[in-house]
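Structure below; questions to follow.
Of the protein chains in this complex, one is absent; all others appear in place.
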Amino acid sequence: MSDPLLTVAGLEVVYHTDAGTLPALSDVCFEVREGQIVGVVGESGCGKSTLGAALLRLLSPNGEIVGGRVMFAGRDLASLSSGELRKVRGRGIATVFQDPLTSLNPTFTVGQQMIDAERAHGQGRESKDVLRRRAIDALTRVGIPDAARRIRNHPHEFSGGMRQRIMIAIALLHEPSLLIADEATSALDVTLEAQILKLLKEINASHGTAILLISHNLGVIAEVCERVVVMYAGRAVEEGDVYAIFDRPLHPYTRALLAAVPSPQHRGTTLAAIPGRVPSLLALPPGCKYADRCAHAVAVCFAREPASLAREGLRVRCFLYDDSLPAADKPRADWAKAPGRA
Amino acid sequence: MAVAARDGKAAAVRAPAAGGALTRLGRLIREVARRPAGLFGLIVICLLLVVVVAAPLVAPYSPYAQDIVHRLQGPSLHHLFGTDELGRDLLSRVIFGARIALGVAIPAVLIAMFVGLLTGLISGYLGGGTDQVAIVGMDAIQAFPAVILALALLAVLGPSLRNVVIVIGVALAPGYARVVRAMTRAAKQNQYVEAELSLGASTTRIAVHHLLPNIAAPLFILIAMDIPSAIAIEAGLAFLGLGVPPPSPSWGALLADGFSYVLISPWAIIAASVALMLTTLGFAMLGETLRDVLDPKLSGTRRRRKKR
Partner (left out) sequence: MLDYALRRLVMTFFVVVLIMTFLALLIQLVPGDPVRLVLGAKAPEELVQSVRHDMYLDKPVPAQVYYFFANALHGDLGVDFQSQRSVTSLIWTALPHTAILALASLALAGLLGVPLGVYAATHPGGWLDRVTAVATISLITMPAYVAGLLLLLVFSVHWSIMPATGTGNLSNPADYLKHLALPAIALAVTWIGYLARLVRTSMLEVLNERYIMAARSQGIRDRLVVYKYALRNAVIPTIAVVGVGLGTLLGGAIFVEVIFARAGLGMLIYNSIQTRNFPIVRGGVLVVALLFVAVNLLTDFVYHMVDPRIRVVS
């Protein structure tokens, strides 16, 4: 088995604010293999968008990577020089963001922006016509009709769905091996979302591009991804094959998450919401961050953080599966107590 | 997802302002003083007020006392800022000049505020033709640079303390009128106001209850920013010979006298310049801090540089 395309090991990211230093990501580990589609799922504020930005060091000025490594093609992106990093951005790894209206510069035409993106990694000698041709082709391939004419339009003259296609076209210009889709469909309605997801799957199939799909929508993850990373309060609490996790989730949070998705089968029963709320990053409790909402929590859960353990082909961060603990201290897997249906 | 999602990022929670107007003022002053710029501004203003009120006590000489023998001297033990062309002590003239500066600026700004408030309220509330006429009027006044408008009016009316105050007030009024008009129009469409009107509340109650508290903040800021403008305009007018008539020691007059004798002695200019700059800087910093405190928008500070 060859080396994974992307290996994130122990990534730690903080934000410096007036109110203090927020630990946005803590000890995040996962990997993406060539051609794989990996999902990152969690509620808002769990750190998944921070993760998407941190991989290419695109954090806002008050964000900082304080630990860990991001290995891509044998190099640690977290410690690369800015010059070297710039060569990876858009060429090795490309990103598609959530809201295409704000991801495109409103004062430039689409064509100009695409040409600039092409020039970013060009040999510098290509004529504008060649670049224009390539841009038109890229747009046509993602399904923009009449691309030759529309390339002269400004972003606000396109619909939301088309803008997202443009973003994907730009992302694919240099044939990256990894595409990060950060909530790429969250601003679109269901039909458009389905189209974009289909497009992403096609790209994965035809180009072999690996995809890191970041979303809060479990349905999207289930439909597209092979593996998934579940995040909570800046930590990866469960990671593994998507079928395995959806079929038999190990972490109590994942269970509650899946149970909380309303479905027609449970018509007539109460909606299962998880009691309590996500802890504020300014006042994180010691120990497991999910403990105060977990039905199985015992003393050790509040005392220290569980390490990430391998179990049944998945990785899970929970004392339930920590066999090093004496039986008396270990939490019990009494799923009947857990919120929602098992 | 039906899970209760809560933003993990910190949210700055502001406790609702409790207590009467005086405690709120006290709290405001404390907030302003916390910031170095605001503190500087407050100190300058306090200093200015002291100087203005206690001028005869603070000034070592009378600003009109001439001493031709010792004219156009530089700073010395007897005359900390030196003397002007008639031997008058510059420090004392600067101190009494503060009286003129504030004595013109404060009434002028108050006039501007009241006229602007009324115009803005009426124009914003009535809308339609009255509003259009008011806008044309405001645009017309603001089409002139303030100094030019003041010059034109004073050239015909003749310079006097009263005229200078009125003229500056007129020039500054549209600024207030616009702000008040905008807020009145916004309040008119406010749903709270509609609801109250439908319940039979009187217009006065609405004006007092909804409008005034919202207006207070931007008006305060505008006043803090306009006082240095008014001071600068008055000094400018005095420099051109159209300010409060001599021998009043307006800072602008000091500049004009110094200008006549610039080749011989720079001290009048330096003294008046320092006074003007300090005063305008102090008020400007206060205004900036007030704006930060009362309406924090993007200030972009406190961000650490990171390797991109």
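Chains here go by letter, A and B, matching the order in which they are written, and residues are numbered from 1 within each.
Everything below uses one rule, namely that a residue touches a chain if its C-beta (ideal position, glycine included) is under 8 Å from a C-beta of that chain, and two chains touch if they have at least 3 such contacts.
These figures come from a predicted structure and were not determined experimentally.
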Tell me which of A:2, A:81, A:107 or A:127 is the one touching the absent chain. A:107
Answer key for A:26, A:50 or A:95 versus the chain not shown reads A:95
Chain not shown: contacting residue from A:3, A:76 or A:116: A:116
Among the options B:221, B:255 or B:293, which residue touches the chain absent from this view? B:255
Where does chain B touch the missing chain, residue by residue? 135-137, 139-140, 142-149, 151-153, 155-158, 228, 232, 235-236, 239-242, 252, 255, 258-259, 262-263, 266, 269-270, 273, 276-277, 280-281, 283-285, 288, 298, 300-305, 308
To test your reading of the contact rule: which positions on chain A touch the chain that is missing from view? 53, 56, 58, 60-61, 82, 86-91, 94-95, 97, 99, 102-108, 113, 116-117, 120-121, 154, 156-157, 167, 170-171, 173-174
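We take it that only the chains that are shown with their structure count from here on.
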Please compute the C-alpha centroid of chain A, do the same for chain B, then give the distance between them in whole Å. 52
